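Take a look at this one; I'll ask things after.
For this view, one protein chain was removed and the others were kept in their places.
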Amino acid sequence: MLDVKTWLDSWPVYRQLTGSDPMGRGKAARSKGTESTVSRTATADRVVKSVCPYCAVGCGQKVYVQDEKITQIEGDPDSPISRGRLCPKGSASKQLVTSPTRVTTVKYRRPYGTEWEDLDLDTAMEMIADRVLDARHKGWQETDGGKRVNRTMGIASLGGATLDNEENYLMKKLYSAMGAVQIENQARI
Amino acid sequence: MPGLGASFGRGGATNFLEDLANSDAIVIEGSNMAECHPVGFQWVGEAKARGAKIIHIDPRFTRTSAIADLHVPLRIGTDIAFLGGLINYVLSHDLYFKEYVVAYTNAAALVGEEYVDSEDLDGLFSGFDAENRHYDESSWQYEPDDSPHEGSDQPGEAAEQKRSDQHPDVKKADRAQAAGSGGPPIASKPKRDETLQHPRSVFQILKRHFARYTPEMVSEVCGVEPEVFEQVAKWVTENSNRDRTTAWVYSVGWTQHSVGAQYIRTCAILQTLLGNIGRPGGGIMALRGHASIQGSTDVPTLFNLLPGYLPMPHALQHSTLDEYVADAEGKAGFWGNKRAYMVSLLKAWWGENATAENDFCFDHLPKINGDHSSYRTIADMIQGKVKGYFLVGENPTVGHPNSRMNRFGLANLDWLVVRDLQMIESATFWKEGPEIETGEMSPETIGTEVFFMPAATHVEKEGTFTQTQRVLQWRHKAVEPPNDARSDLWFYFHLGRILRERLAGSTDPRDRPLLDLTWDYPVEGETADPSAQAVLREINGYGPDGLLSTYMDMKDDGSTTGGCWIYCGVYADGVNQADRRKPGKEQGPVASEWGWAWPLNRRMLYNRASADPDGKPWSERKKYVYWDEAAGEWTGLDVPDFEKKKRPDYVPPEGARAQDAIAGVDPFVMQGDGKAWLFAPAGVVDGPLPTHYEPAESVVENGLYKQQANPTLEMIEGPWNRANPARSEVYPFQVTTYRLTEHHTAGGMSRTLPYLAELQPEFFVEVSPELAQLRGLANGEYATLVSARTAVEAKVLVTERVRPIKLGDGTVVHQIGMPYHWAYSGISTGDSANDLLGIVMDPNTHIQESKVSSCDIVPGRRPRGPELLEFVEGFRRRAGVPSGKVGVNGRDPVEADAGEGATY
Partner (left out) sequence: MTISSASPAFTGRDPEHRLFGPLPDVQAEAGYQEEHPKRVGFFTDTSVCIGCKACEVACKEWNTLPMDDSHGTRDALGLSGMSYDNTGQLGANSWRHVAFIEQSRTVDLPMPTFGRPGDDRQGSGPSPATAGDDVSLANAQQSVLNAEALSEFDPQTGQTGADKQIRWLMSSDVCKHCTHAGCLDVCPTGALFRSEFGTVVVQGDICNGCGYCVAACPYGVIDQRKDDGRVFKCTMCYDRLTDGLMPACATACPTQSIQFGDLDELQERADARLATLKAQGVETARLYGRDENDGVGGDGAFFLLLDEPEVYGLPPDPVVTTRDLPAMWKAAGKAAAMMVGVALTAVLGSRRR
C-alpha cells in the first residue's frame, strides 16, 4: 500500500487546502498526467534536417524521429530563407509520411482488368524491364526524315518537380541511354 | 525561362527572397505570393515594415492584395500592355537610369536595316512565315561590328548554323529554353551608338515600339484607370535610381500564357531600363511553384535539354560533336566553353568508353527533330504511337489542362507506371475517371496495364532540391520508407541495372549506349538504395585531382567529367556544399554559407551591375559588390558574378574568346555581348520585342493591332481539344485558374491530408456579385461551367474581390476565378478545373495558357452520364465549334450531329 502522505499529496483537494494554492486552480490542481508531461520533441531519438517538399521557397524542416517513426516535422529556425516558419502545407507534411491512405505496396492492373491486384516488388521490376525493352524496340527509329536519330518513340515519361536533382539526373541519363526522348517534367507546366 | 534567359543570359531568378527586404518598392504581378509562397512572403512583410510600397497587380483581389498598398485589378491576359505602358512612361518621361542603360544594356546596339517592327506590320514582325506560323529571325540581327576579332572563325559554318536554326523543325524543338544558362548565340557583337540617337539603335526602336502604350491605351486594353496606372508608374520610378531599387515578383501567372515568355521579357526590359537588375532590393524574382522546379530544368527531365541547359542534339544540326558546338566556337561569353561542358557530361555518362576518337560517345545520344513535349506526346498516345509511360510524382489527369485529353492518352497505352505516395487519379482513370460515367471509356475497353509503384517521401530519402533562388539544399534521410515504397533514385538505378543485365552480351549497336553507361553507384542498406551523394558527386564532376571546385576547370579533352556544369562546385573542396547549415543568425544578410547556389554560390546574379562602370557602388545605400583597387579584386557582400580579378577597365584584346571576350564593364557575362538585352536579336521565337496579343480565348478584340493573338502560338488539333472561338457569345466569360494556400497543385499531396482537406473542402469558383446577378448564381450553391471541352460543377463563392473589368469603350468583362486542386479521390473531392481547359501553348516554352480561357456559367449542377456529352455538344453547336464527340477511349472521332462545318 502507498504511503498515505504521498498518496494524499497527490490528491488536489488536500494540496489545495494545505498548500499555497488555496483556490485550487493552479499548483494544487496539477494532475498526474500534467506532472508527467513530456514534449515529444524532448523524447525524440534524433532530429534530422530536411527541406519542405511543397513549394519552391525551400523552407528548412526539422524532422523528429522516435522509434524509427516520424513524430513531428517543424520549421528549422537556422534557415536564413524561412527562419523556422512553415505554411499550412509544410506544417502538414508529417501526414504525407504517416497518412493512413498512403499506398505502400505495389498494385497491378492487368489489361482490361477491373480491379487492382497485388504484386511483389521484384516481380514488378522485372515486368517493367520486359516492357521497357519491348516498347523501346517497337518504337525504335534509326533515322527520321533521312537523318540519324537513334531513338525510341515508344517510351515517354513525365516527372513531378518534387524529384531530387539526383533523381532527375539518373532519369535523364538512363532514358537518354535507352534512346527515349519524350522525357518531360512539371517544370514545363 | 527564355524570357529571363534571352534578356540576361540565365533563366534563373536574378535575386533571392531575403533580398526583397532591401526593396524600396515591390511589384507582385502574375503571382499570388502570400497564398502560394507564404513563408517567402515574410520578406515582403519586412520590406513593408521598412516603408517599401507593395503593389499587387492581379485580376483578383487575393490574400496578397490584402497586404499590399495598392491592388491593380487588370483584365486577365493584358500584362504586356500594362508593362509596355510603364516602359513608355519611363522612356517618354526620361526616367530611365542613363549611365546603367548605356553601359550595361544593348540600348546602344544597332539593329540591321531589314528589321521591321510590329508597329509597322500591324502586330507582326519582319520574317513571319504564315504557312509554318513561325519567324525567321535573320532580320532581327544586330548590324555587325566590323572589328576583326568579333566574328566567327568559320563564317561559312556559322552562316550554315544560322540557316538551320531557322528550320521549322528546329524551332519546334524549343532552342529558346536552352538559354537557361548562357544567352542565345549571336553571330557577332553589334555596332554601337553610345548617344542612343541612331534611329536603328535599340533604344530608339524601343521608344517607337512602345510609343502607343499610353495610359489611355492601358486603360482601354487592361481596364486599369489612368490615375491608378500613374500611381504605379510614380511609385516604381521614384523607387528606381542610384539610391533606391524596385523588385518585381512573378510566377506562373505570367508563364502560363500563349505569350508567357514575352510577359517576362517585358518586365526584363522595364527593370533593365530602371537599372534594377543585379542590385540589392531589385531584380526579377521568379517564384517557382514546386520544391525543385528550378532543379528540374537545371538537371532537366525535359525533352529539349541536357543538364546545364545544353541543348539536346538535333537531328538536322548535330550529327557530330563538332557540329553540336559549332555555334559556340570562337564566341564571347558562355558559348566559348560549350565543348568543355559537353565533353565533361559525355565523360560522366560514358566514362572510359567516351574517347576523343569516338567523339566522346556523342552519337550515343538520341536526337530530337521537333516538339516532343508532353502535350504532343499525349496526342501521340491517343493515336497509339506511344507504348509505355512513366508518371513519376505527377498527376496529369488532374493537374494538366484538358485532363480529359490526358485520360484518353493514358487509356491508349500498352502500359503505364505510376510512382506516387497515394492512389492518384492518373493511376485510377481506367476505373473511376469521369469518362467511365459518360460511357466514353470502360475498364473492359482499356488495355493499359498499370503498375502502381509506391514512392518514398521527402524524409525517407536523401538528396537535393533546388529552390526558387537557385539554392541547392541537401535533405537527410530520417527514416526508411515503408514496405515496397522506394525512392525514385532506387527505381531508376535498379531499372537501369536490370536492363543492363538483360542486354549484357548484346552485339546490337543500339544497346551500346546502355551497356557503355557508367552505372556503378554504391548502394546502402537492406534495400540497396543507391547513394545520392555519389550521384551528386558525379553531377559536380571530377578532374585528374579529384572533385572539381569550379566549371572554369572543365576541359574539352576528356580529362574532366561533370554531369551538370552549372552545378560544378556543389562539391567544392570535396565537401557537400548543399548540406551547409550555418545558422542564418550567425551569418550576414546574404547567408552564403547556407546551402549552395549555382553558379559558384553566387546569390545575386549579375551583381557586378551593383557597381558603376568604374566599379564603385552606385550609392552607399545600395552598396553590394564593388571593385577593391588596393586588393585588385571584386569584393562585397556576395560572391561576385564576375571574374574576381578582372579589372573594370579591362578591354578584350583582339581575338579574345569566351570569358576573355567579356569587358570589365559587362555584367551580363553569359551573354554573347555581355549586355542585358532590351531587344532580343535571338532566343525568343515570337519576336525580338514583346507585343500585346489577346489570349487565344479572349472575349475582347485586340485594341492595339489587327493581329488578335500570338501569331506563333501552338495548338493541338483534335476532337478532345476543341477551342472556344475568341469573342464568342456562347463562352462569354474569362476564367482563370490558380492555387490556394491550403492545397498543392493536383492535390495528391493535399486532398489526401485531413488537416489540409478540411481547410478548403470543396471545389469552388469565385464570381463577382455582378456576374452572380447576371447568371442567377447564389453563394454556397452549385454552378456549372461550360467550355468546348466539357462542363464541370463547383460551389460558388460570390465576392467583391472578383470584379468585372470595365474597358475604355465601356465593355464589361466578367472574370471567374477557379482553383484547380480537385478531382474525384482523396478526402476533399470535386470536379477538376483542368477538365474545362484546352491546350494552346507559348511557342517558346510549350507551356499552356491555363491562366486564361473562356467559358459560360449557369446555376445548378451539371448533367450526369451521356447527358453531359449532349449538354456540352449543344454549346459547341451554338458556338460553331466542330463536334467534340469521340469514339472508344477517345481514339476514333465519330461523326456526330455537330452541325455543318464539322471537321476532324
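Note that the chains take the letters A and B in the order they are written out, and that residue 1 is the start of every chain.
We take it that a residue touches a chain if its C-beta (ideal position, glycine included) is under 8 Å from a C-beta of that chain, and two chains touch if they have at least 3 such contacts.
The structure presented is a predicted model; accordingly, all values stated were derived computationally and were not measured.
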| remark: Contact with the hidden chain, among B:Pro754, B:Gly808 or B:Gly880, goes to B:Pro754
| message | Which candidate, B:Gly112, B:Pro144, B:Pro769 or B:Gly880, sits in contact with the chain we can't see? | response | B:Pro769
| note | In the whole complex, of B:Ala108, B:Val228, B:Ile436 or B:Val813, the residue touching the missing chain would be B:Val228
| task | Among B:Gly11, B:Pro38 or B:Gly496, single out the residue that touches the unshown chain. | result | B:Pro38
| said: Applying the definition given at the start, please give the residues of chain B touching the unseen chain. | reply: 34-35, 38-39, 41-42, 45, 48, 56, 61, 63-73, 224-225, 227-228, 740-742, 754-762, 764, 769-770, 772-773, 778-780, 795-801, 803-804, 806, 827-828
| note | Residue list for chain A contacting the dropped chain reads 1, 4, 7, 11-14, 16-34, 37-42, 72-75, 84-92, 94-95
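Just so we're on the same page, only the chains that are shown with their structure count from here on.
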| request: Report, in whole Å, the distance between the mean C-alpha point of chain A and the mean C-alpha point of chain B. | output: 27
| request: Report the residues of chain A in contact with chain B in the complex, numbered from low to high. | output: 46, 48-60, 63, 65, 68-70, 73, 77-83, 85-93, 95-97, 99, 101-116, 119-121, 124-129, 131-135, 138-140, 142, 144-145, 147-189
